[in-house]
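Questions regarding the structure given below will be posed in turn.
The complex appears here minus one protein chain, its other protein chains still in place.
For clarity, chains are labelled A and B in written order, and residue numbers in each chain start from 1.
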Amino acid sequence: MLRLPKFEVKNPATVEEAVAMMMEIHGEARFLAGGTDLNPNMKHGLFTPERIVALGGIEEMFGVGFDESGNARIGAMVTLAQVEQHPDLRRAFPALCQAAKLVSSPQLRNMGTLGGNVMLDTRCQWYNQTYFWRNALGYCLKKDGSKCHVIEGGSKCVAAASNDTAPALMTLNAELEFATTSGRVRMPLADLWQADGIWNKKIPHTDLLVALHVPKPAAGSRGAYGKLRDRGSIDFPLFGIAVRLDFAADGSISDAALCAVALQARPWPLKKAAELLIGTHPGQASFNDAVEKVAMLAAKQCRPMPNIPGDHEYRHLMVPVYTRRTLHAAAAGEGPVHHI
Amino acid sequence: MAARDQHGSEAPWDQGFRVIGKENRKVDGMAKATGEAIYTDDIQLPGMLHAKMLRSPHAHARILSIDTSKAEALPGVIGVLVGAELPVRYGVIPWTPDETALAVDKVRFIGDEVAAVAALDEDTANAAIRLIEVEYEILESILDAEKALITPEPPIHEDRKRRDNISKHVELEFGDVEAQVSSADIVVEEDYSFHSTTHAAMEPHCAVAVANSDGRLTLWSSTQITHYVHRALARVLQLDPARIRVIQPCLGGGFGGKSDPFSLEFVVAQLAIKTGRPVKMLWTREEVFYAHRGRHPMKMHYRTTAKADGTITGVDAKLLIDGGAYSSFGLVTTYYSGQLLTGPYDFPNYRFDSTRVFTNRPPNGPKRGHGSVQPRFAFEVQLDEIAQRLNIDPIEIRRRNFLGAHTETVNGQRITSNGFLECLQEVEAASDWKARHGKLPHGRGIGVAGSMYISGTNYPVYPNKMPQAGVQLKIDRSGLVTVFTGGNDIGQGSNSMVAYLVAEELGIQPSHIKVIAADTDLCPVDLGAYSSRVTFMVGNAAIDAARKLRHKLVEAVAVAWDVAQKDVRFMDGTVVDLSAAARSMTHVEAFHLAEEMFDTLGSTGAYNTPTLGGDYRGGTIGSAPAYSFTAHVAEVEVDTETGRITVHKVWAAHDCGRALNPMIVRGQIEGSTYMGAAEVVLESHDLNRFGLHAGPSLLDYRIPTAVDTPELAARIIESIDPEGPFGAKEAGEGPLHSTIPAIANAVFDAVGIRLRHLPFTPAKVLAALRAKEEQA
Partner (left out) sequence: MRVLRLHVNGDCAEVAAPEHWTLLEVLRYKLGLTGSKQGCDKGDCGACTVLIDGVPTLACLSLAATVEGKQITTIEGLVPAHRAAGGEGVDPVQNAFDKTGALQCGFCQPGMILSAKALLAKNPNPSLKEIQESLAGNLCRCTGYTQIYEAVVLAAKGDLA
């Protein structure tokens, strides 16, 4: 078997207990949610914590709720399957539910959590490999080594953010609620990221994501998610793009957001491109023209690298195609955009 | 020895089959459905140690020294093994023994086995592996077949007579291909290539060994060829084979990937001897990718000459075969790459020149459709191109060139039954070909291809005149018949097949048959599950054994009833007297009578091929007692914006002689077709620029999930082979072949591009579409 490193497992019952258990040992400890990212990574020797703080017993981290004004609170431990199937979430945040539906496989969506998906480690073909393999390679900057094999001579890791729900949550202006040693902190998801593939978040791994807050969508808001991958299941994104379109009373687009993933260390918002859509009318030439421009601009701004497996030049060719298709799907209230 | 008596292809009694041809349940289905079935890794023995392998991180290097002292000193480590302790070479083909259980002086690819540790638990064994210090001198590595061809130095195998990197070269010509060029109405000449793919059976390789204090060794292994493992173990461990028992437990898929003797089998055996304790080694999925023995990548050049009416006049082929680091079955692969193309079409003139080279890549070997899937792809695409250029319907051109039944191929292979025309007919009708080929909207298309494959091979890997398959039957007073067979059931259902045949022949219920298989202590030798030989050979041996037993049973009853033997009829477990309708007995009573008359009762049966093959060097390789035939029509959709090919549906018609159980045959046709389709559009066993496997996992090696698999429509064609068991031929490998070119040809129909280099990635499709636009 592919063995896990030796560690102890703690099963806290509250958020505060979990944070304390994380901080009280000198060695490395890791939070474990669904374990679908952390466990394979530990089996590959990418993490060798002495302690696992398992989050499955913390009631506060479960459940989906809406406040009176319609803002959603999604516990970090809510599974991707629950997100995908939740009728209210599907109505309010179609891009998020579509993205959740396209993550990995049915079993992995039953296990994997939304919190874990946001906190997912970045991915790279030179990194997500066994100890033997990485040793034969001579390791890389992100783990145990000193070179990058994606950008030869590069001094920064550009492993790819590969979490499907992150771009959707970005377009929805989600906020994150963390529990830290100095209390609860709330931050916009957009502020979480930093451009470093080794650790692409601005908070330390010891901060506990308790819940996600997603503001009520504008009336008539639509969204969609598009995902490029080889198979119809299991595979991580080779490129992903989320779209949100808000509409004015006359049917024109009043606000738009686009965000791409599986490019580099952080999800990649396409603000300028989104602005081109504002004021256009789906179903009219103005929208179609804008979509073409957005697709071209996306192709300029999104430059897939040979970090994750697959032909990066082909991935680049698909940026405008998936951008265009996902925009049309969002406008039509359809999606996800996927080859199956 | 000539062929054993031929059993005829009809039911043993004159009232039709009782068991054969029915959708009977499999003998092991329930055990598998309930989790009761025991696979190798399910075996746990008291005091068992866990072994792990140290592998080479270098693609090509000399081993200067190995220091295991730190590993040995680690508490919990019980045994350490290095190559010098097992230096005897082996190879599944006795002429090319170029492997050792662990590397002795050199490593030849990243992942090659270097040392092993047995410890109390897996964690300790893993820790100890990391403590072994190996000093390497790194040699230039050769990762590319073309480079291997022109780079004699450094030879990957140094101690062969020839000092180069050529593993095998075969050049054979039948007729005169050059002479056809000037007289041909059309000459099509193109390059093709087939990439590397692997088996990816769901069960990783595993072996468990026990060395008893009386000097007897037992090995349980996830092998598909128990007999060759048995021989190889005796050779490498230098033990009396009579004191070695090899057992294949339930096997979680093989597809050719468990046909070679593997390092882990020798290692657990030797460690068990060394430590006096049971030892298990289970390979990780990554290690299975290194063990590989998958489909040989081939660069192929074909030139076909034909007349204006589509008649083929000559085929000329030149193939470069990437063998990877070891010989494995490579000698056979090299022959198969040429020898198996000479049907279902008549080639009046044929030449092939195949060269297999060594490279520092995981060794290639036999994968479902060994050696012949790649040439079949190239040729069927070329044939499609000829049809297109001559404006002949692609099905029609295949009909026109039909080889026929009961004939001989240009290279001297005897063809018996041949249902290829019926296969074509079937897929043509089922796919509504005439109304749809060339007529679907741009982006949609259908394509056809045909193929043939061996049903067993005349060539046992070590020359001997003993039977290729043997079966033994034992009857019990309870009415149970136990069948002992060396045949390996690897999921294809061969144990069930044997049970059906014996039940049919004896006129008893399949539920009264128990099959004990693939245990060298208990079962007569069979050469194993490869070359699609099991149904044909073990099946014939089973009928032979059962028929001999039946004669005795009938005789005993006839004497007891005082009737003629022809009046005694066994049927579904009841024996009836045809001359006095009211009289009957159970088969159990008949067994008792027979035991009274003949003493303890059993029987043996065997099969050997008749003398086959052309009278030239290599003429027996690829000559089979019968050939199966297949035709596929594939329907694809090409997204011209993304380049993605979606295979929507594949119709597969396969001539398996007779379907002993149509349900199982369908499963083989569907499984083969699925696997072939995946090789076209998804799977690729790549190395990266460092010679490391690009993605040795089931995440990065993308085998299709349920949502990626085309709709599969399997059709069975029964040509009733005169020599097959009740007329049966193979069904497990043939139906893979033509899937691949059918898809390629469908892509042409859909968007007008000829793809000749596998795999058909979306990027390649887009590039081809663009090139076509530019041309227009």
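Criterion: a residue touches a chain if its C-beta (ideal position, glycine included) is under 8 Å from a C-beta of that chain, and two chains touch if they have at least 3 such contacts.
Here the structure is a predicted model, which means the values were calculated and not measured.
Set against the missing chain, the residues B:Lys26, B:Arg277 or B:Arg444 yield one that touches it, B:Lys26. Within the full complex, the residue among B:Gly35, B:Pro75 or B:Pro463 touching the omitted chain is B:Gly35.
Among the residues B:Gln248, B:Ser697 or B:Ser719, only B:Ser697 touches the chain that is left out of the figure. Residue in contact with the omitted chain (choice from B:Gly671, B:Gly727, B:Pro741 or B:Pro759): B:Gly671. Listed residues A:Phe7, A:Phe62 or A:Tyr322: the one in touch with the omitted chain is A:Phe7.
Those residues of chain B that touch the chain absent from the view are 23, 25-26, 28-39, 41-42, 44, 199-204, 250-255, 284-285, 490-493, 661, 663-664, 666-667, 670-675, 697-699, 703, 705-707, 709, 712, 714. Mapped onto chain A, contacts with the missing chain fall at residues 1-9, 11, 32, 34-36, 39-40, 43-44, 52, 54, 56, 104-108, 110-111, 232-234.
Simple rule for what comes next: only the chains that are shown with their structure count from here on.
Touching chain B in their complex are the following residues of chain A: 1-3, 6, 105, 125, 129-130, 132-133, 135-137, 230-236, 309, 311, 313-314, 317-318, 321, 339-340.
Interface residues of chain B facing chain A in the complex, by the touch rule stated above, are 55, 57-58, 110, 122-123, 126, 282, 284-286, 639, 641-644, 646, 682, 688, 690, 692-696, 699-700, 702, 704-708, 761-763, 766.
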